[in-house]
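The other protein chains are all here in position, but one chain of the complex has been omitted.
Take a look at chain A:
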Amino acid sequence: MTGQTAPTTVATVTRAAPDGAALRHGATSHLQRLEAESIHILRETAAEFRKPVMLYSIGKDSSVLLHLAMKAFHPGRPPFPLLHVDTTWKFREMVAFRDRRARELGLDLIVHTNRDGLGQGITPFTHGSARYTDVMKTQALRQALDLHGFDAAIGGARRDEEKSRAKERVFSHRSAAHRWDPKNQRPELWSLYNTMLAPGESMRVFPLSNWTELDVWDYILLEDIPIVPLYLAAKRPVVERDGTLIMVDDDRMPLLSGEEPRWRSVRFRTLGCYPLSGATISTAATLPEIVREMMASRTSERQGRMIDRDSPASMERKKAEGYF
């Protein structure tokens, strides 16, 4: 297994040469400190749990998480598989990217779809985003975790994303029914994590807790981390619906009368199921352009996510039910 273990993305990156201060104080830059903390968390997870798994959603945060995992266990491989909960409504480019990355890095990739939900014909168009998300994402994730007996699931959520996320622990306990009890969280002090579980219980682990969206982009730029091309602007067929630009990724999308897909230069700030991901009009076709756009942005990334808007506390409720 030697020879092919070194992740190419690490090898090609040249980092700013450490200056005198860096030699004295170690991880001096902001991103180096975040990186060191995340790697510490990933190694704790590997050391303390029986059967961890890394949730891989194919988005930019997952790309960073995967990159950090490759570094944390270099020259070995991450001692856990990747799990992707596939709703069957992901952008086609995402699925292609997923399969290519797993192959390039030689990692185990588990893809799980809620077959019951599929059998019931649940789609984002017919059942509304709330029901669809519950069945095809939350229930599907719980099924996959139970099926494989994973006791720790590593995810890319960040505290700056959303208000209830800001209260989440780095190691966040889940009951045997996968429920999060926000009022009864274990205190988390220093970098000491209480990883003890009773049979059936599990832990969600968030190594990117202290990263911001801009940190993620800065790091992707600095480390030259591969991302799904959908983050970069290109001409794509979109329709405007309820004030949001939706890309017509395949012919399953029912067009309403008067809706005519138009080719426009757009990109995505967050990626998920294509019917639920709003596009941004943009010509930023390179990473540096994206970062510049990000810094000047006056809206938050979750604006493009339609599932958060169901109700003010919708994320908190979904998380309590087991959503990531």
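Keep in mind that, in the parts below, a residue touches a chain if its C-beta (ideal position, glycine included) is under 8 Å from a C-beta of that chain, and two chains touch if they have at least 3 such contacts; residues count from 1.
Just so it is clear, contacts and distances are computed from a predicted model.
The complex appears with one chain absent; UniProt names that chain "Multifunctional fusion protein" among the candidates "Multifunctional fusion protein", "Sulfate adenylyltransferase subunit 2", "Peptide/nickel transport system permease protein" or "ABC transporter ATP-binding protein". Remark: the omitted chain is touched by one listed residue; of A:I122, A:L245, A:L271 or A:L287 this is A:L245.
Although one chain is not displayed, its contacts with chain A can still be listed: residues 1-2, 5, 10, 15, 18, 23-30, 32-33, 35-37, 39-40, 43-44, 46-47, 68, 71-77, 159-160, 162-167, 182-183, 185-194, 196-199, 209-210, 212, 240, 243-245, 278-284, 292-293, 295-300, 303-304, 312-313, 316-317.
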